[in-house]
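Structure first, then comments.
Omission of a single protein chain aside, the complex is shown with its protein chains in their original locations.
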Amino acid sequence: MKRPALGLAAALIAGGFLATAASPAAMAETLRWARSGDALTMDPHSQNEGPTNTMHHHIYETLVTRDNDGVLIPRLATEWSIKEGDPTTWVFELRQGIKFHDGADFTAEDVVFSINRVLEDTSDFKGLHAAVEGVTAVDDDTVEIKLSGPSPLYPNNLTNTFMMDKGWAEANNVTKPQDFANNEESFAVRNANGTGPYRLDSRDPGVKTEMSYFDGHWDDKPDVTKIIYTPIKENATRVAALLSGEVDFVQDVPVQDIERLSGTDGIKVTRGPENRTIFFAYDMASEKLRSASVDDNPFTKPEVREALALALDREAIQKVVMRGESIPTGVQMPPFVNGWTEELDKYEAPNTDRAKELLAAAGYPDGFSVDLNCPNDRYINDEAICQAFVGMLARVGVTANLVSQSKTLHFPLIQNRETDFYLLGWGVPPFDSSYIFNFLVHTKGDALGGWNGSGYSNADLDTKIKAIEIEVDLEKRNAIIAEIWDQIQEDRIFLAVHNQVLAYAMKDNISIAVDPENQAEMYFTKVE
Amino acid sequence: MLTFIVQRLFQAVLVMLVVALVAFSLFRFVGDPVATMLGQEATVADREALRDRLGLNDPIAAQFGRFVVNAAQGEFGISYRLQQPVLELILERLPATLELAFVSGVLAFVFGVVLGIYTALRRDGVLSNIIMTTSLIGVSLPTFLIGVLLIWVFAVELQWLPSFGRGEVVDIGGWKTGFLTVNGLQSLILPAITLGLYQMTLIMRLVRAEMLEVLRTDYIKFARARGLTDRAINFGHALKNTLVPVITITGLQLGSIIAFAIITETVFQWPGVGFLFINSIQFVDVPVMAAYLIFIALVFVTINLIVDILYFVVDPRLRVERSTGGG
Partner (left out) sequence: MTDITPEQTQPAKPARPRGRLTRWWDSDVAWSFRHSPVAIVATFVVAVMSLAALLAPWIAPYHPFDPATLNLLDGFTPPMQENQFTGNVFWLGTDDQGRDIFSAILYGSRISLFVGISAVLFAMTLGVTLGLIAGYVGGWIDTLIMRVADVQLSFPSILIALLVFGIARGFIPPAYRADMAIWVLIVSIGLSDWVQYARTVRGATLVERSKDYVQAARLIGVPSGLIMLRHVLPNVLGPVLVIATIGLALAIITEATLSFLGVGVPPTQPSLGTLIRIGQGFLFSGEWWIILFPSIALLALALAVNLLGDWMRDALNPKLR
């Protein structure tokens, strides 16, 4: 124990009243876990959101999952393949002898029920399963999923699709994810019955969630048998809780505190790349910008886009704003993603003089001014990144007025195409380029291009983006993906800044590997 | 007196309606709830469908009407963020805020009045001047900084007190109290100081100022001339007469303690209604924001009513005024 010596008076008080605040790391099997946000609900299909999915991975299980390198591995399904003679159907073989926390058997019927539940209107995962036409249980351990067309990468969409017990859901009247318009709380919001390694003991939303090991689980017994999860929103308070010994493991560690935490006795920090790229983008379609000082749209000119790229000093941002905790990149995609190459990842060295020349050549010898929209509560140091870029832009003559606000105000600007110039981060849960193309590159329409805030529209690319959805020949498919990326880089649709790096801080005696999607897994945690 | 109270209750309902209306008209400036309620895969059509289901596409007037009708029946809807009935959520969080506000209010009042009297009676004393000056340091720094500094000193460096949360709570008929466990009481100390410091200074300075004024008045001089003891003069006459403004301010401060708890609760991860509110702003959780504002309005209206009644009791001159004022 590294408790400092107390003064006499303090010791007297401490004896009577203030004693137990700093008891050392509790029993080895209990893990006290803190991160910035809480799971929003225990209903596994209601919210597709980071902390919610992380919590569900402990209580519920999916058919397939990923290891820490992003490779698809079995979980509740042991094998999966495209049905012979029918490229539009996937066949999943289920693990046998699985039980739910309440003792019910896990069967193919539960999978059919869960996939159908995910397809309900009120589900937040239905977008990932839009191609599903039907699910059938062939026998107790085999499920077939029929899709509207060939879908070679469909299993990638199942990594956050959790399996529920049909009987439990029917008994508790939660056969659909909660409908917000209906003014009743659904039973599944605070209760759970999964097949996962931990069962839910108690849940006080936003305050504390307790889970303990489910001894009917099919896999080996984990080191951690009890989890106490407390969200702590403020960075300083969260770091303080670890420093004072009140929690054992902290996610969402602010980059500036990594050094201090690693240097503290009894605490260690592990790091790993996150599956998320931070980038700037701009309106490439409007004739006139909303906030610019000039009467046309500078971003439509390739010279201006190149000048912006030359103004951006990624390494300075990495060194100072990110404290070395980021991986600068020249492409809007992390290395895990299918389609990434070292060639694409390269970026130009910043060159202020050349940028000024390009601006002058484009007809803006005195630069121009424009609003830069930025979130301030979504990505690591998002506002500081924008601020740093404002300074870099100022040096080439572009006056960017920083408008930084909450994500709830920022995201609609992009979705509704109401911004001239913005920062966004994009994660790629299916680990495939098509996910980026579908949302960020395809022409904005009802189903695709939902986050294409730049208005970029290229009919040729749209055709290719649709083609890779159904291309079964993976080599051919990858060739098309490479073509699309070349066009994206040539047109400079995105100005990629860096890939985020995740840091987990914990007591010395525990080891938690960093997951690229920030899904910390207590099940695999080692305790010494 | 009864007509006065009935009148006030009627006005209170009106106040709440206005609060609800203003609240509603400003929610659309806070952000778009649908942006955070749906995952990033949601399509334009999905977002539109959800907006429709929530009734967010209806005119503000229609949304407001619906809200008032439901609220009148005690129905505040489901939180967009936590998916629980809002009324239940607020009632669940209320004990945390009330216990924190109560402790810091009591701290502020007791220390404020005691130190105020002391500094007034020993106006030129060295200790008085030290108290006056150091108390100002506490109000010359923003609350969030004081909270973080307290955490740094007492939780991280000294490791005497917890840095976040309420500690162990005991559930008594739905009211979760932190008063009954050692850990719960320890957890109260830092947030209560953070929250009460500003109010304490204000009350102290006010008591001192009022005491000084009253001590100079003729009737105190007269009492002194009559040979009453210092004790009787200071506490029987002087203190009693300083109470009017002190009660006003303290009453008003009670309300702002609850409003200011937003900051303290955020810094200390205190699971009260203020923290609930701040989180709901970031998530544009309209049902929670609306219910919270109505709740705060209720608290203020109640406090105002009590302060007005106390005015009646404490200062008899006002009774005449009221009856002729025609208000």
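We just call them A and B in the order they show up, numbering each chain from 1.
To be clear about the criterion, a residue touches a chain if its C-beta (ideal position, glycine included) is under 8 Å from a C-beta of that chain, and two chains touch if they have at least 3 such contacts.
All of these numbers come straight from a predicted model, not from anything done at the bench.
Visitor: Just one of B:49, B:87, B:212 or B:309 touches the chain that is missing; which is it?
Guide: With B:49, B:87, B:212 or B:309 as choices, the missing chain is touched by B:212.
Visitor: So one chain is hidden, and I want to know which residue out of A:131, A:402 or A:513 touches that hidden chain in the complete assembly.
Guide: A:402
Visitor: May I ask which residue of A:155, A:206, A:254 or A:298 touches the chain that does not appear here?
Guide: Missing-chain contact among the listed residues: A:254.
Visitor: Considering the entire assembly, which residues of subunit A contact the chain that has been omitted?
Guide: 235-236, 239-240, 243, 254, 256-257, 259-260, 290-291, 293, 313, 316-317, 319-321, 369, 371, 376-377, 383-384, 387-388, 390-395, 401-406
Visitor: Where does subunit B touch the missing chain, residue by residue?
Guide: Residues touching the hidden chain, for subunit B, are 11, 14-15, 18-19, 22-23, 26, 28-30, 129, 132-133, 136-137, 139-145, 148, 152, 156, 201-202, 205-206, 209, 212-213, 216-217, 244-245, 248-249, 252, 255, 259-260, 262-263, 266, 278, 281, 293, 296-297, 300-301, 304, 311, 315, 317-318, 320-321, 325-327.
As a convention for this text, only the chains that are shown with their structure count from here on.
Visitor: From the mean C-alpha coordinate of subunit A to that of subunit B, what's the distance rounded to whole Å?
Guide: Each chain reduced to its C-alpha mean, subunit A and subunit B end up 38 Å apart.
Visitor: Where on subunit B is subunit A touching in the complex?
Guide: Where subunit B meets subunit A, its residues are 30-33, 35-47, 49-50, 53-55, 70, 75, 77-78, 80-85, 88, 148, 151-152, 155-166, 182-183, 185-186, 266-269, 271, 275-276, 279, 281-284.
Visitor: Can you check the complex and tell me which residues of subunit A touch subunit B?
Guide: Subunit A residues touching subunit B: 3-4, 6, 10, 14, 17-22, 40-41, 43, 46-49, 121, 124-128, 178-186, 189-190, 204-208, 230-234, 236-238, 240-241, 243-246, 377, 406-409, 411-412, 415, 426-427, 439, 444-448, 450-451.
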